[in-house]
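Below you'll find the structure I mean.
Removed from the display is one protein chain of the complex; every other protein chain stays in position.
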Amino acid sequence: MADWLTTLQTDTPQEGFELAITLARKGVAYTQTNAEVRDKLRPAYAENADSLTAASHVIATHFQTIAAANNYWK
Amino acid sequence: MADWLTTLQTDTPQEGFELAITLARKGVAYTQTNAEVRDKLRPAYAENADSLTAASHVIATHFQTIAAANNYWK
Amino acid sequence: MADWLTTLQTDTPQEGFELAITLARKGVAYTQTNAEVRDKLRPAYAENADSLTAASHVIATHFQTIAAANNYWK
Amino acid sequence: MADWLTTLQTDTPQEGFELAITLARKGVAYTQTNAEVRDKLRPAYAENADSLTAASHVIATHFQTIAAANNYWK
Amino acid sequence: MADWLTTLQTDTPQEGFELAITLARKGVAYTQTNAEVRDKLRPAYAENADSLTAASHVIATHFQTIAAANNYWK
Partner (left out) sequence: MADWLTTLQTDTPQEGFELAITLARKGVAYTQTNAEVRDKLRPAYAENADSLTAASHVIATHFQTIAAANNYWK
């Protein structure tokens, strides 16, 4: 896979949050490498509240890492 | 998306808890960007105890991050 | 909502544990703001072992935060 | 509830692990305060592999807290 | 139970990972103390992808603890 993650440093907490979303999706993409399959799964998934909460949990876990890496943008 | 997260610093633990709730919801909103769909999912979700516990777990994860970022408001 | 969380400092680990329980419940209460609905959900939930384990997990996550905030009551 | 948690300090990692188990169970007991109900739930729960894994996850979360509180017994 | 956990220190990250697996299993064994029952549960469990992912998550949580206890083997 091409370079997609060269640093955890971001300018703002919001960019850090968006990086957390990228990491959460990459975790899925490395496991299911076929983009077509991922696209097919998306509609049902995005209309299931529990699936959305689970996705939000993964983002939260990555955001912990990124926030600490940025010394919480203090 | 417009700026919505410029700092993790809050004046009180309670404001930090409420920011954690915002982050948990943003994790959902970035995944399901259609607000109408999210509103449609809400009633069933909010009457399911396990769904509520899962939401509370995501909040707890974000609260860890925010509390640490605020040096636990010591 | 009225002030309910002004500090994470507690006198003892047990009080910290009980604060963790409060935070876990607040995460639910902010999501389902109707107390009547929450009360209606309680009986089935409290007799389901997996639901109880999930609740215990949220408490454990908050207890991590509170214990660290109190420097582990060392 | 009587005092049951006065310190997170333990003499050995194993005692810390056993304290983590106590905390995981207390999280359940505070949520379902009726011991009879908890006893009734136990058999089915303890024969379900996924329930056991979930219980083990809660223990792991508490063990993180306790291990850090004991400076990892270094 | 006999002594089984006297230290979190290991010589290598791999030994730390293997200790994490031991801790994850001990969390199950303390909850279901009957080894025969655990053995009976194993086959179905080990052929269920979601159960395996859940087990891997518990290991990951313990590995965090052990890695920190060993200062990440730096």
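Going in written order, the chains are labelled A, B, C, D and E, and every chain counts its residues from 1.
In this text, a residue touches a chain if its C-beta (ideal position, glycine included) is under 8 Å from a C-beta of that chain, and two chains touch if they have at least 3 such contacts.
Note that the structure is a prediction, hence the values are computed from the model and not measured.
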Chain not shown, its touching partners among those shown: A, E
Touching residues (missing chain, whole complex) on subunit A: 3-9, 23-28, 30-32, 37-38, 41-42, 44-45, 50-51, 54-55, 57-58, 61-62, 64-65, 68-69
Touching residues on subunit E - with respect to the absent chain: 12-14, 17-18, 21, 46-50, 52-57, 59-61, 63-64, 67-68, 72-74
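FYI, only the chains that are shown with their structure count from here on.
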Joint neighbours of subunit E and subunit D, given as chain labels: none
Same or different residue numbers at the subunit B/subunit C copy interface, by half rule: different
Far-end chain from subunit D, centres as C-alpha averages: A
Centre-of-Cα separation between subunit D and subunit C, whole angstrom: 15
Where subunit A touches two or more other chains, by residue: none
